[in-house]
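Apart from one protein chain that is not included, each protein chain of the complex appears where it belongs.
Our next item is chain A:
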Amino acid sequence: MNVNQHTPMASPYGQPQPGYGQPGYAPLDGGYPAPYAPYNGPSSAYQPGAPPQGYSPFTNFPSKAVVANPVSDLSSPLDLGPARGPPTSGTPPVSAPQPYNQYSQGDMQNGPPPLTQAPPRPAASQLYNQGAVNLSGPQPSYPQNYGPQPSMQQVTSQMTGMQITSGAPTPTGPGYAPPRSSQHPASTAYSAAPPPSYTQAPPPASPAQTQPPPPSGPAASQQYYGGPPPPSQQPFNSSLPPTSQRQFPSPGLPPSSSQQTFPPSSYSGPVSPPSQAPAHPVSQPQQPFPPTQPPFSSAPPPVSQPAFAPGPPPPTQGSFPPRAPPPSSQPGSFPPPGPPPTSMPSGQYPGPMPPQQQPPPSQPHPYQSGPPPIRTQMPPTSMAQSNHLPPGSQGPPGPPGPMQQPPSQPGMQGGYPPQQNGAFGQGRGPQPGYAGPYPGQPNYGAPAPAPAPGPAAQKRLDPDAIPSPIQVIEDDRAKCTEPFTTGVRGQVPPLVTTNFQAKDQGNASPRFVRCTAYNVPCTADMAKQSQVPLAAVIKPLATLPPDETPPYLVDHGEAGPVRCNRCKAYMCPYMQFIEGGRRFQCGFCSCVTEVPPHYFQHLDHTGKRVDCYDRPELSLGSYEFVATVDYCKNNKIPQPPAFIFLIDVSYNAVKSGMVNIVCQELKTLLDYLPRENPEMDSVVRVGFVTYNKVLHFYNVKASLAQPQMLVVSDVSDMFVPLLDGFLVNVNESRLVIESLLDQIPEMFADTRETETVFGPVIQAGLEALKAADCSGKLFVFHTSLPIAEAPGKLKNREDKKLVGTDKEKSLFQPQVGFYNTLAKECVAQGCCVDLFLFPNQYVDVATLGVVPVSTGGSIYKYTYFQAQSDTERFLNDLRRDVQKLVGFDAVMRVRTSTGIRATDFFGSFFMSNTTDVELAGLDCDKAITVEFKHDDKLSEETGALMQCAVLYTSCSGQRRLRVHNMAVNCCSQLADLYRNCETDTIINFFSKYAFRGLLNNPTKAVRDTLINQCAQILACYRKNCASPSSAGQLILPECMKLLPVYLNCVLKSDVLMPGADVSLDDRAYLRQLISGMDVTESHIFFYPRLLPLTKLESGSLPLAVRDSEERLSKGGVYLLETGLHLFLWVGASVQQELLLNIFGTQSFSQIDPSLTSLPVLDNPFSQRLRDIIESFRAQRSRYMKLMVVKQEDKAELIFRHFLVEDKSASGGASYVDFLCHMHKEIRQLLS
């Protein structure tokens, strides 16, 4: 903190001011200064204005400023600086120096004003942060930010977003590249812009400076804001949301990128613009991009708008007024940097900027107006370029801005507008939407300034100022309004928390495959330098939402799928047909293969097969082949799979009610066995076994009047006592099965047997499947540590004393080798094991879980199971587990293009060699994380391809191949890597990597490794991508600005840092659970969703708040969702009305904390709340039991455990503390 603050203080101050002091820029670089100038201008304006305004008007602001400073410093400055710095190449350095210079200069030029306002400046620096924010989404975002910001988080998020965006923008830039094409011109314009900017710059600078002086101005600006915002907001909201959202949703992303790029370009406007712009799009390739851009161009703008509309607008609306100023101030700072460039490029900015800047008072304006100006400009630009979305979206906002600004900088606009407009339009669009991205851009300019000021200003890091997950999530949601199409290589998909529709256009949908990075470094050196893990999380059988088409099934008849001769890759869109279609060249290994006669088709003039769009395997990223007999085990068409239910009937199992519940449920559940055609009966056969220390098999042959029980006591050498009648068709044997399920609880009602076996139970199921020569799934319902004399017998080895020692790892390892061997056999047979545990004490999950985990099964654990309270959860889990689609006897192979190789796999499976992932069972919830490493250079042209092929037996017994193709870009610039990665996926990878590391390393070593790698990633960014700035600044890449907070969550998880009350079993359970999680689940698991329930509107969820106790209001009710648990937290002084609505009780004390479901009350609130809870449950693969937690109650301890931004009881760092720690680490690395 201190460091941050200090450093930021110093540098930011200097920088911002200087930066603001466009003069400095101007002097330094014509181009830069200009962009900066404009930005600075605004920022400065903001700052000046902000401080006063912010402070006075917005209490938050100040606080934000304070906090923001650090944060902003951290993010925006860093990002902006670095990101742009490098791209700008020339400029960045300049900028870097600029800050200082600027500072001085600023002092010099702006100095005066600042000087006068020197104190405020610091604030201004904070403002810078804000500015940074502004940058990120200065124009649009600000308003939005403001809206959101009302909550501290939003602001921070924006801030962070801004900062990050700075980083992000650049990355996004590439995405936008296409748009940029238009931009290119823009860029050219930029170049042109620069000059204008310069010209403008000065003005802005001056304005900025001037602004400070006219604090009143700010006030005015505030008023303006007040004025403008509403209008702008309204317009935005109205105009943007509708238009932008609608049109831009999908573009949102691109725009952001474009925006970013633009910003950069704009930044560089003069000089850097091009470089940045290229970088983003393809920085240098700009030209090439241009073509692409066109298409995008249209998109981008929309995107940006949409982004705005969704994310920012709401916030802005809500919070804007209040916080707007502060943010604005911050944004202001951003804007200054960002805007300048942007403004520079786009006449708009300039326009607005100038106005803002020019009208120093407008500083706030700049922020606020910044956006508006943009809008204003936007409109023009957009208008000019394309009236499409941008205009619309911006139009609305624009008006206000333009109104204000235009006047100020009409000339500017005029000059810049055209080019910049285009750029801006896009850029702006994005920016608004992508508060983040934009900020990034702004960051370029802003980074330096913002950070410095912020940190300096405050001594203590304000939680609101640090990157907020909520803000990022909301921003992403906001910008995602259109379906995500997978056709373009290297696009970062929407976040997992965003509802979007994916359209398969040649790459696998993000629902199937998510990558940590969508731009892969070209060389191993780069990859090593960055330390960013290259991994993909693949969920091969993921369930798609109803509005997306499941993979098509392709049947090539007896010939089977067409494959490359050499690498055996399956036919996919990456195969290039040559020689008139007679041959094709493999995209993976480049080998040329003859096209089989039956598959021949002529090519059209573009070299595409004529039937390209008729064949899924030629046009889609995901599809399925019907496998021929060659793909079957033993060259035999597989038998339909079987489900075997193995139920523990020892004393504990019976007493807890488990046996009774399972048997009752199975009677109905058996009608819902998985089937592919809902109108047909399932072909899955079922069998039943009960056991304690001996096993009871049941003959339920249809011809029997009564089931027969076959007891096998010879557990040392398990075998299946019967063949015929064990596995039966449910419909045929229904009566017998029902009779059996009725009788099982009775038969064992008086049992006194407490010992159980476990190994033989699985063996029994395995043998049964072997005997029936089919694959299948075992459902084992087990209660206790298997201590009866039998193979796989276990001892109680729970020893708390080992926790924290080097021997701790042994507790995660299986106790005996027996289960590993058994797992291997199970996999060979295609026997998947799902384990339901009902322990009352230690059961050694680490050992019992070996088989389920190795066979692609799941473990469910219901500690201290009580029929009354846990039945619902258990039954829902069971129902889902039984019903879900599942494939058996699967083999997954990941093929990649030359230069990259899948080296490591994480998940629930077994591998007998280094390439084939064997899954006895693979269900729709299981994800496999694959790590890639370079083994050669990659080329930017071809990108990196991967093909994941899963051969499996469907639940109807058909052998199939599911193929997912994924192509990502390759980059030679680290910045591109950082711009196109996905933190959620990285966290997914890290957690799996770390949790596996636990088996062999001390926990502390694992934690340190994680921290180190993360620090290296960020340090590398700082070193190579961020503009030079004070070492005291923490600069985070836009795309990774949440990395610290999420990583902290991983480190604080029970697995890596157990509390005193966390049992070894729980840790082992979670460890294994996470190994199969996809990104969505791991995200919610590590960063739970916390919703305030004070007001519920139908149709939309309340805005989540950050996981911190500070965010909880005593008077509120909150719902917290972790993917495994659901808590309803009730504040001590909650309104009576809420109580009545939710619980139907009058007072807090009357709430029954043992409730597991809410009373059904006939009021809209209750109805809606229950609907929300239901919908949450429906989203997760496991049923979440609801716990009602009353404030100050004992149970609150558990609840607090999930407030992951706070210090944890077990010693986990708070978010703020951890961020500081990270910063320290990074600085160490940098020095």
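Keep this in mind: a residue touches a chain if its C-beta (ideal position, glycine included) is under 8 Å from a C-beta of that chain, and two chains touch if they have at least 3 such contacts; residues count from 1.
In the analysis below, contacts and distances are computed from a predicted model.
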item: Name of the absent chain as recorded in UniProt (options "Adenosylhomocysteinase like 2", "Alkyl transferase", "Protein transport protein SEC23" or "NADH-ubiquinone oxidoreductase chain 2"); value: "Protein transport protein SEC23"
item: Option touching the unshown chain, where A:714, A:806, A:935 or A:1152 are the choices; value: A:714
item: Option from A:725, A:814 or A:887 whose C-beta touches the chain left out; value: A:725
item: Missing-chain contacts mapped onto chain A; value: 694, 696-698, 704-714, 717, 719, 721-725, 739-740, 743, 746-747
